Each structure stands twice: as structure tokens, then as C-alpha cells.
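What follows is a set of notes on a single structure, which appears directly below.
As you look at this complex, bear in mind that one protein chain is not there, while each of the others sits in place.
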Amino acid sequence: MNALTLVEAVRLALARALADDEQVLVLGEDVGLDGGVFRATEGLLERFGKDRVVDTPLSESLFVGLAVGLGAQGFRPVVEYQFMGFIYPAIDQVLNHAARLRNRTRGRLTCPIVVRAPYGAGIHAPEHHSESMEALFAAIPGIRVVIPSSPAKAYGLLLAAIRDPDPVVFLEPKRLYRVAKETVDDDGESLPLDRCFRLREGDDVTLVSWGASTKETLAAAERLAGDGIEATVIDVATLKPMDMETILASVEQTGRCVIVHEAPLSGGVGGEIAAGLADRGLVHLLAPVRRVAGYDTVVPLARLEAHYMPSEARIIEEVRKVMAYQ
Amino acid sequence: MNALTLVEAVRLALARALADDEQVLVLGEDVGLDGGVFRATEGLLERFGKDRVVDTPLSESLFVGLAVGLGAQGFRPVVEYQFMGFIYPAIDQVLNHAARLRNRTRGRLTCPIVVRAPYGAGIHAPEHHSESMEALFAAIPGIRVVIPSSPAKAYGLLLAAIRDPDPVVFLEPKRLYRVAKETVDDDGESLPLDRCFRLREGDDVTLVSWGASTKETLAAAERLAGDGIEATVIDVATLKPMDMETILASVEQTGRCVIVHEAPLSGGVGGEIAAGLADRGLVHLLAPVRRVAGYDTVVPLARLEAHYMPSEARIIEEVRKVMAYQ
Amino acid sequence: MTEVAAFRIKYYRCLDPNGALVGPLPDLLEEPAALIDLYRAMVLTRSFDAKAVALQRTGRLGTFASSLGQEAVSVAAAAALAGEDVLVPSFRDQGGQLLRGVSMEELLLYWGGDERGSDFAGPREDFPICVPVGTHAPHAAGVAFAFKLRGEARVALCLFGDGATSRGDVYEAMNFAALQQLPLVFVVNNNQWAISVPRARQTAAETLAQKAVGAGMPGCQVDGNDAIALRQVIGEAVERARSGGGPALIEALSYRLSDHTTADDARRYRDDAEVTARWKEEPIGRLRDYLVGKSQWTKEDEEKLLADCAAKVDAAVERYLAMAPMPPGAMFDHLYQDLPAALRPQRDALEGETNS
Partner (left out) sequence: MTEVAAFRIKYYRCLDPNGALVGPLPDLLEEPAALIDLYRAMVLTRSFDAKAVALQRTGRLGTFASSLGQEAVSVAAAAALAGEDVLVPSFRDQGGQLLRGVSMEELLLYWGGDERGSDFAGPREDFPICVPVGTHAPHAAGVAFAFKLRGEARVALCLFGDGATSRGDVYEAMNFAALQQLPLVFVVNNNQWAISVPRARQTAAETLAQKAVGAGMPGCQVDGNDAIALRQVIGEAVERARSGGGPALIEALSYRLSDHTTADDARRYRDDAEVTARWKEEPIGRLRDYLVGKSQWTKEDEEKLLADCAAKVDAAVERYLAMAPMPPGAMFDHLYQDLPAALRPQRDALEGETNS
């Protein structure tokens, strides 16, 4: 048993997967000697050698396509994109190939690959280092999109992603990389890729979030509890395919829902959740479904980024509005 | 006055824009002598010369970046991607640069560019030629996403897109390129980029769609009218930023809404609309908001594609379900 | 000022357009059977292409990309491979695919709009046809990387067109292949056109072979209408790659005698006269002239071959046309290994709808 940060848990899962399955490879820029810019791969080169932990040239259009070839040959490559801001050249290969290879060959060739990238604002990083664009991937059929919210979830979900026989985009909330430790047992147990996590139970309102925003969401829930408003907090975790059932079940009880995500409001994954509620949850809704999200703007540079991200205060304000409906 | 097909209207708008403003350029693969694979640029090379109508090499990562440079210098490039299936390498430049240039330079450099591409299934095209991935662009802050549904709208909206001072992704429903003619007056009048179109008026239910799916949606509405169900049909047309007000106003009257789009259900733009209803329209909703959409699958090849696209029958079925609520 | 590096691009040819031998004779000539195999494969490809175009014209096939005039490139490339190697083809490589054991029926299914066409019964590890130009080059690098990591003496071969050489991902794949010294041969079928864009307006580079220089690997040109030279040069590159010598780029200078695809009308942008002139260089007549000259091929052989090809093609077409489409629900079958619970209602709805 071990108290680890989220980034340490990522590293532990990678090491475990590399040790357990010799088909697993780690590829990316600076993943070798440097151990990755966030140290997620620190020590892996030394332990597993340069055939398993591969520094790549600076070629973001290449990596997923390379992984598709490796995957078709039975490897399980885990590709790191250094920041989400540099992952967009990969969308072509994710959408046109990784997501389709099994389907278009009727199962003859498969694509058991994982594409990792840190995402999100809040660490005073340079331009292009702070976006939350998970919606781009959640719109692509044929893949999974996973975002962990804690060290233990990072460990279990990343193991599951690596073992999954299909392509998984695994986005890591870098704002949480080092903020808190959690006990992570290196037991090789994976977590399910088709289920939300209930982080908190409460009968009055359902708060739905994922990744870094679970932090402010949980904090808001605690504060609201002080005022007698008890919230269920759901961590969606697997954004695609999404476990809408757990969310619906909770809203059936509470009748109220606030969705919190750091990505821009319009076109964000929150819309999909709200749409599910407008359809299958409608009869239970006692109040409008509100979304607290990043604005529909470019994420501002460091001086203003704190104003961009959904804050505890904004969440509380929306919950109060939602509670005001009878 | 002229009865034109949609693709002819696109061509007319391009010609008009090239004639009116010498800063306008047309770039893309085969846009010159060949006139584009759908003939959207036919005759433009002959009329405007090779400095205004530029055949490019096969370099999809380049075009939008090239347009960013041209745009910063005051040109208004209109870039054609031959099919939406080949546009994904452009997302990097759209998101990281085109959408941000004005903002990050505080208005010093701007990006008055248009990125055109035909999208959608239904013409028995080869693999990768049938996707509807407008959601990828609708998730990007700082751009506009426009989809016309008729020849006259194609003309007016494309002119507006070209004249707009900011980047516009203009997606053309290729299934409608030649299905019907409409009178298009080459009067140089553009259409607004921030307003839905009401294609049909009815008090019982609001049908919301855009692009190619408006065809089946309108057909369904006519059929339903035969049974006494009168639908308002809204063509969203400008998906980003979106005119939610028109949709809300209609649902306020009808209390019922079915959204129809060809893109995959999950992560599609329909989710954003339903989310708007679950929030600001909730009090008026008499029935669940249903979405009739492409499935969350890879678009099947030609033999099965008809089963993929939302059909008139599926729309009618959903409307009936929605009407059944009291 | 000093010179720090120098590069030379060479051009290879064995048969001139009249089928006469030029230059040093390749080892390959000592295997007449191999030459005849090449010849047969090219003729079969041409028969298949002609039939596929006819099927499209009569509404029984979707858009199709004929390889008319370029049969030598794809066939010679495939002939240079061992069975356990992996072919990563473009969308115009039916010649090589057929030689590798992809069936005509599969190819027709694919172009007819049926995913089962990419479930090759023969070369199970070969990649399917790639439509988004050049996007398969990274796959080939991945496959070759797999071979290298496992220490297998296998080679990947990736075919693409002149247009594809302008794609950044093709460059990235070549650069990576050279860096890792992968067992990977890139063959560019420079058929002089990318739809309406002629070779000269694709790049200012004097040759496409020199794309290899920027990537850090050897590159050369071969007469793409000369099956013997192609087979020889590609074969040498394949065996060099197999034995750890790293990747290479081979530019085959061919010509697209047909429209780009059945959806194209090349007369909009190129002169018929140019095409007519190029017919004199086409690879099948050239090799036949050589074989006939060497008395390795007779008129009877030719007639029998043509009849054989026609029979094979016709039989495949019949099987193709007889094949019922998959049920609509099949679009969910191989989306994931196991359909996630969240998607089951969609499949059920589709099946309900189409059963009713």
C-alpha cells in the first residue's frame, strides 16, 4: 500500500502493464531518459529498456498511426502526447483509422492502443497548454474516452485502458497530478470502463463532473452540505461510451442536476449528459439542468485562467438556483 | 433569377465573392482546371486566373495554416477540403491558430478565412467519404460553423461566411448538391450568420435539423400533417455560435421537440440543443426531447448506409412518441 | 565553405519501351518462370480492372480506381515480398493485392460497399485498402517496427502515389522509419497525376526519390513500366531491409492511362494526346515483347491466359453479385470487441426497425 499522487499512479500503472504484458510499449516525446515532462514515465526506460519505452521524434501526426500498425501486429502501444494542445494532428488517425480498423476489417485487424495526454488549465502553463477538448474525442464512434479524477482511479482506469482490446483516449487532469495523495495498491486490478463513480451521496441534487473539476464540485458539495443541501456527486470517468444509467438513476431520486466541466460550455460533453436527461430523465426533473463550464472562449493565459475555470462559487450559485425550483 | 442546384449556388457565391473583393482567393485540391471534384469551382480558374484560384499539393495539414498567413495579410482565402473525411489534419490549425489569432494578438492580426468541405452520406461514395463530423468544429471556441440546407441558403450563407471577419467552417451537404433546384438571385445579398431558419410553421411539435437531414425532416413533417400533426421545422444553419433563442421560442409554443441529425448521436450537436432545452426550455417541455441521429457507429459502406441515416420513418416514429405525452 | 554531404539519385531500367534489354542484366532474368508470373499477374490485373470499370458503369459497383498502365508497379512490389511480409497498399494496388492472395471477390465487395471485402481470407496481416491518401504510411512504420521489436526477418511494404508524397504524415513515417532503421520499403507509384494535379505541380523537387534524402534514407527511381527493373530494384530493397539494412524509397515512374477513378473525367484537365503517347510505354506490352522475343511466350499462351483471366474474373463477379448484403445490425458487430452496454439500445432499435 502506498500513498501516491495521480501522476505517480499513472506511472505505477504503466510499470505494471509493462511488467505484466510484454506486448505493452510506451512511446512519446521525452518519455525515455527524461521520464516525460510530468515524469509520468520516470524510471521506465531504465527498468524496461529502450525497446519498450521509446522516445519519438517530434511528429504528432505519426504517433497514433504508428500505434495502429503496432496494434494490428498485436502490440499494445501506449502513446503519450505531451500536452492535449499538441494532440490535434492525431485526430485524423484516431477517427479515420484507430476507431475503424476492427470494424472495417470485420475483426481481422484490431487496435488495442491507448493515447494518453495531460489536459486542462490551472497550472500557469504557457499558451496552448491549458485546453480541455475531450469533446473532440467523445464525438468519435468506435473509441473510448476516459478521464480519471484521483490517483486510485488513474491506476485502475489506465490498466483497464491498456488491457482493453480497442482504442482508448486517456486524458489526465494535470492540475491534479500532484495536488493530493491517495492510497494505491499495486494489485493489478483494473476499474470498469463503462461505469460512473459515485463520489458522494446526497438526496437533494445530483452534481455530475469528471477529471479536474471533480475537485471544485466536491468542495462545493461539502459547502452546500453545511447549508443543509446534500448533493450526490458523480464522476463520469468514462465519457465514451458513457454510463448514462447511473446519472439517470441519481436524477430520478434528486430531480435536480448541475453538470460541471472545465471544457467550453458549447459543444462540451455536458451537453450530451443534459440531452440524456432531457430525454430519458425529463419526467423526473424538478428544475432546469444547469451546466457550469469553461466559457466559449479561448482559454486565457495564466493571469486570467483562474477566472475561466468553473469555480466552487459558480457551482454553489448554480446549485442554489436549481434548488430554488419547487 | 436562376434555378440552381446547391452546388451551383456555392459556385455562384464563390464567383460573386471573387468578383466583388480582390482579397478573396480559392484554394484546394483540384479546384482549378478540374473545377473541384463536385464542380463547385468550375470555371473559376478560367474567369479569375491562377493567382485567385489555386490548385494545391496534397497537403491537408497545410491549407488552414496557409490561410492563416494569408488572412493575417488581409486576404480572404476560401479553402476547399475535398471531403470532410480528409479535413481532420486541419483541426490543429483551426483550433490552435485560426480560432485564436485575433484573440491572442488582441485584434492585431485577424483570420478572415473560410474552410469548406462537403460532408455526409447517401451518395454511395467510397470509404471515408460519408461522415458528418460537424461536432468536432462546433466544440471549438472562436470560430463559426455553418451548414446550408438549400441552394439559396448556400449562396447567402457562403457569401456571409466569406465576408465575415473571423474563421468560418462551412460544411456542405453533398447529398443535396444536385437533388433539387431553387431560384437563386445573384444579388450579392448575404444571409445572417446568427439566426436559425424556420422552414415550416406548426403548433404541435418543433423539429430541429440542419443540412441534408432537413430533407427527411420536412418530408416527415408533411406526412405528419396528413395525420393532423403540424410541425414547426427549424433549420439551425449556423451551428456555432448557435441561435438557441429561435429554437426556445418555438418549443415554448409547441412544448415538444425532436432533433434530427445525420452525425452520430453521442457527442453530436443535437446534444447541445437538447441541453439548451433541458435548461432554459424545461418549464415548457411537455415531452422528452428526442434525437433522431446517425448511430454511434462507423458510417457503414454503401450497401448499408441507407440504414445509418435518419429516415423519414424514424423521424415520424419519434414524433408520434413525443406526441403521445400529455 | 565546405561540402558536408552529397546525394545522388539513380534511375534504373532493364527493358526499353520496345521490350529490348538495356544496361546490365539483373539476376532476375535467370528465372523465366518468375517473369512469366509477373506477366500473368499484370494481365489478370488489367482484366479485373476492365471488368470493375464495366460493373461501375452499369451500376453494379461503386466508385473504382483502375490501375490501367500501372500494373507493373503494384505487381512487382508484391512479387518482391515473402508470404509472411506485410503489404500496406493504397487504393490502386489491386495488382499487388491479387498477387498476395486477396480475392477478386473481396476487392469487388470492398468497392461495392461491403466491409467484408477487407476481411481478407488470404493475407491475414496485410492492411486493407487505404483511401485517405498517405495515412497508411504510419501504419506501415508501425508494422515494420513490430517486426524489428520482435526480431523477425519480415518486411513491410507501403505503396502510395505521387500526390501522397506531399503529405506530412508520409514524411513523418519515412523519417521515423529511417531513424529506427525499420524493415520497410516505400514504393511511390508516380503515375504523373494526382487527380488533376500533374506531378510538376505537386512539388518542385526534381524527383520524388529525393524525398528520401530529407528523411535520411536511400532513394532511387525505376522505370515504372518495366516490371523486370521494378522487381529487381524493389526486391533488393526488400532483402536489404530484411537483413537489417533499413528502409528505402523507390520512385516508380509510371503513367495513369485511365481516369483517376470512375467518378473522374480526365479530359477536363489533360490532353488525350498525352495519354496516347504514353500508351507506347505501358508495361504489359513491353514485357510481352520481351518474352515473345526470348521465345518464352507464344500466341497460344497469350490466348489461354486471356481466356483464363476472363473466366476467373467472371466467376468472381458472379460470386460477388450473388452475395447478399449484411444485415443492417452488422454495423455494430465489430465496432468494439464487445458492444458496450450503452450502445445496445441503438443496435436493438436498428434491428427492430429493419426487422419490422
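Labels A, B and C are assigned to the chains in the order they are written; within every chain, residues are numbered from 1.
The rule we apply is simple: contacts are C-beta pairs under 8 Å (C-beta built on N, C-alpha and C of every residue); 3 or more make two chains touch, one makes a residue touch a chain.
Predicted model, so just to flag it, every value in this text is computed and none were measured.
K.L.:
Taking the complete complex into account, tell me which visible chains touch the one left out.
P.N.:
The omitted chain makes contact with A, B, C across the full complex.
K.L.:
Using the touch definition up top, pick the residue from A:Asp20, A:Asp34, A:Glu201 or A:Asp227 that touches the left-out chain.
P.N.:
Candidates A:Asp20, A:Asp34, A:Glu201 or A:Asp227; residue touching the omitted chain: A:Asp34.
K.L.:
Among B:Asp21, B:Asp194 or B:Asp227, choose the residue that contacts the chain missing from this document, as touch is defined above.
P.N.:
B:Asp194
K.L.:
Decide which residue listed in A:Glu22, A:Glu127 or A:Glu252 touches the omitted chain of the complex.
P.N.:
A:Glu127
K.L.:
Among A:Glu22, A:Glu230, A:Glu252 or A:Asp296, choose the residue that contacts the chain missing from this document, as touch is defined above.
P.N.:
With A:Glu22, A:Glu230, A:Glu252 or A:Asp296 as choices, the missing chain is touched by A:Asp296.
K.L.:
Which of these touches the unseen chain: C:Ala5, C:Ala33 or C:Ala273?
P.N.:
Answering carefully, the residue with contact to the hidden chain is C:Ala5.
K.L.:
Residue by residue, what part of chain C touches the chain that was omitted?
P.N.:
Those residues of chain C that touch the unshown chain are 1-12, 23-24, 166-172, 175, 178-179, 181, 201-207, 209-217, 221, 246.
K.L.:
Touching the absent chain: which residues on chain B qualify?
P.N.:
25, 51, 56-57, 59, 61-62, 64-75, 77, 92-93, 96-97, 102-110, 141-142, 165-166, 194, 241-244
K.L.:
Quickly run down the residues of chain A that touch the omitted chain.
P.N.:
Within chain A, the residues touching the omitted chain are 29-30, 32-35, 37, 55, 57-62, 85-86, 89, 124-129, 265, 295-298, 300-305, 307-308, 313-314.
Convention: only the chains that are shown with their structure count from here on.
K.L.:
Of all the chains, which has the CA centre nearest the overall CA centre?
P.N.:
Going by the distance between chain centres and the overall C-alpha centre, it is B.
K.L.:
Most remote chain relative to chain A, going by C-alpha centroids?
P.N.:
Comparing chain centres, C lies farthest from chain A.
K.L.:
Report the inter-centroid distance (CA atoms only) between chain A and chain B in whole Å.
P.N.:
30
K.L.:
Based only on mean CA positions, could you tell me how far chain B sits from chain C in angstrom?
P.N.:
From the centre of chain B to the centre of chain C is 36 Å.
K.L.:
Going through chain A residue by residue, note those that touch at least 2 other chains and give them in order.
P.N.:
61, 92, 96, 103-104, 141-142, 241-242
K.L.:
Can you list the chain C residues in contact with two or more other chains?
P.N.:
115, 132, 168-169, 331, 335, 343
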